[in-house]
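Every protein chain of the complex appears in place save one, which is left out.
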Amino acid sequence: MHKWFSLIQLFVVCGLVMGCGSSPESDTSDGASATSTNAGITIALLPKLKGISYFTSCAEGAKQAADELDNVELIYNGPTTASADKQAQMIDKWRLQGVDVIAVAANDPAVVSESLRKAQDAGITVITWDADAQAADRSFFVNQATAAAIGGGMVDVMANDLGGLDAAGDVAIISATATAANQNEWMQHMKTKLQSYPNLKLVATKFPGEDQNAAFQDSQDLIKKFPNLKGIFGISSVSFPGAAEAVKQAEKTGEILVTGLSTPKDMQPYVKGGEVKTVVLWNTLDLGYLTVYAAAAIRSGTLKPGATEFTAGRLGKKQISGDQILLGDVLLFTKDNIDQFDF
Amino acid sequence: MKFRREGSLLVLVVLLSLLAMLFDSSFVPDNALDILINGIPTMIIACGVMLVIVTGEIDISVGSLLGLLAAMLGLLSSTVSPGLSVHPYLAILIVLTVGTLIGLGTGCLVVFGKVPSIIATLGLLIALDGVQDWLMGGGDIKHFPQQLRNLGTGTRIPVNLIIAVLVVIGTGLLCRKMAMGRRIYAVGSNPSAARVAGISEAKIKLFVFALTGLLTALAAILWVAKLGNVSTSTGAGLELKVVTCVVVGGVAIRGGRGHLLGVVLAVILITMIRTVLNFMDLGSEAVKWQRAIEGVMILVAVTSDHFTQQQQTGGSA
Partner (left out) sequence: MKKFAYEFVLLGLIGVVLASAAILDPLFLSQNVQLELSSEIWELGLLTLGMTLIIITAGIDLSVGSAMGLCSVSLGLCMHANLPAWLCGLVCLLTGLAAGAINGTLVAFIKVHPLLVTLATYGMYRGFAEGLQSATTNAPVDASDGIKSIVTGGFPVIPVLFTALAVWTAILLRRTAAGRGLYAIGHNEEAARFSGIPVARLKFLIYTYTGLLAALAAICYSARRSATAEAGMVLELDVISAVVVGGTSIYGGRGRLIGTLLGVLLIHETRQFVDWYWQRSELTLIVIGTLLILAVLGHRFLFSRNPQTQ
């Protein structure tokens, strides 16, 4: 009994001690314990999630860049699901380990905000890539395309493939979860863009989550329910192949077009088969490459706020607009060019 | 009434179909086959999990196991790097074997290690998920040989449906006609009596876990054949769906009771809910509540059948 009470006391004391220290306002920890020496810059690259080709190819490009720059050490890790909370935990650990740069593709700007801010306060360079965080939480954003360009681009591509401004018919969007931040942003812009095509009608939006079978089932159901369905937007890496497969199995290849964001390799069979005419993306290898070059340059002071352009290795000169480093245009992959790309 | 649960489920299936027909008069003929096919992985695994639950255990690792086996199948048979491009039939054989062995391993943990099955399979759910992610190394697996895809699509005859039906019939025969089936129910309903009767609880439990592993492998193969794609999220959440179907289907969570027919109807019901909701003109706002609606329906199903069981047996179930 006595022992038991002392254990409780021990825990109470530990709890209070830990508690007193963990509040940021009273945190008097000094800055990042590792300073960037000339000997090396540690860059931590954080994707939205780890297991999909999109980010794996970005990481490949990033590794190329790290190899070219001889004083850069690249750390690549990410959550296994698109969890902003797990990202925040990783950012916190990297801060404590004293990395020099953290480059984040944020799953959700609000959730990672405090972790990023603390990292900046500790002297770490924070930049974002692919998906931005709140502007105050990072110094630069390596941007491949704005949400408007992505959402609008997908709609333009679909309309174009369906016949241009007079394109007519029903379209549907298959997203991921109802709360997925990026998809929601794109959808907003898609809906705006659709207004410029008066004869295209958005008839349904579906949220199958990350479940491929559900995405397939939803697409299958929509194909049956809407006989005038002409296009499906598969705007997640799970729903895009699911929708294309459903169109194929319903034998509507060519009658219903599927488009969305994907790496060319991932959708290549469907592009060849005709379910997909155009895949929208950008060069993900280049995105990762540019991010690492930018990270190293910002850290070493070569790239300062206010600069309007920046030379990134084999990519040459890249434009900077405000605090956004621009990769370049959206790329469209079709039957004609899809074999040229190795990602 | 012996088939009260099955009766309620059948009524629900009919009601849902009628509801759907309000929106699309040819709902049933157009969709029945597809609904059945979409429910195949759930159905096949549910046959195994049902038997596990009947013996008084549970297996919540099946989702992660399916994902892992699908990834394995992908790595073995995919014609594009990093696939090893092994002959599809060999790949299938390997996957079936590994699935059975993992199932057997789970059984050993429960029977010999005496780890409670919910904990053992919870641990496996977490760990196997990690193994799947590790194996896949960062990208979807695609480009499966046509021989494999033929099991799911592309041919006139729905091979996967036939396989599923055979599994269901086989499980049904096992339960009703074979001695093994009677022993499974005996172990679940009264373990001490079963022991006295000379039934080896260990052997029965090892059997049902191994069988579940085998069936999960089969489901993984058919899943991959149908969708042609394996991602890191493949299989996620499937265990909850399967367990839900099994218990809604009338299998008592404490073991010893339950009919396969109920489980079959439950799988059909739960698979068709999604399609029915898709056919209803829910509008873009309501669609965001789809998951909540499904949750409520399951809660009602799980609770209401408890009422009917209470009335039936006149006591706590």
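We call the chains A and B, going by the order they appear; numbering starts again at 1 in every chain.
Operating definition for what follows: a contact is a pair of C-beta atoms (placed from the backbone, for glycine too) under 8 Å apart; a residue touches a chain by one contact, two chains touch by 3 or more.
Bear in mind the structure is a predicted one, so any value in this text is a computation, not a measurement.
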item: Touching partners, among the displayed chains, of the absent chain; value: A, B
item: Among B:Pro82, B:Gly113 or B:Gly170, residue touching the chain not depicted; value: B:Gly113
item: Contacting the left-out chain in the complete assembly, out of B:Ile92, B:Ile204, B:Leu238 or B:Ile298; value: B:Ile298
item: Per the touch definition above, residue among A:Thr179, A:Ser196 or A:Thr302 touching the missing chain; value: A:Thr179
item: Touch list for chain B against the chain that is not drawn; value: 56, 58, 109, 113-116, 118-120, 122-131, 133-134, 191, 240, 243-244, 247, 253-254, 285, 288-296, 298-299, 301-303, 306-307, 310, 316-317
item: Chain A, residues in touch with the chain not shown (by the definition above); value: 3-4, 7-8, 11-12, 15-16, 18-26, 29, 33, 50, 75, 77-80, 83-86, 88-90, 92-93, 96-97, 108, 110-114, 177-179, 181, 184
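As a working rule, only the chains that are shown with their structure count from here on.
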item: Inter-chain centre distance, chain A versus chain B - centres from mean C-alpha coordinates, in Å; value: 33
item: Chain A contact footprint on chain B (complex, rising order); value: 24, 30-31, 34, 38, 41, 129-130, 133, 136-140, 142-143, 153-154, 223, 226-229, 231-234, 236-237, 274-275, 278-279, 284, 287-288, 290-291
item: Residues of chain A defined as touching chain B within the complex; value: 49-53, 55-56, 59, 80-81, 178, 204-207, 209-214, 216-218, 220-222, 224-225, 237-238, 241-242, 245, 249, 266, 269
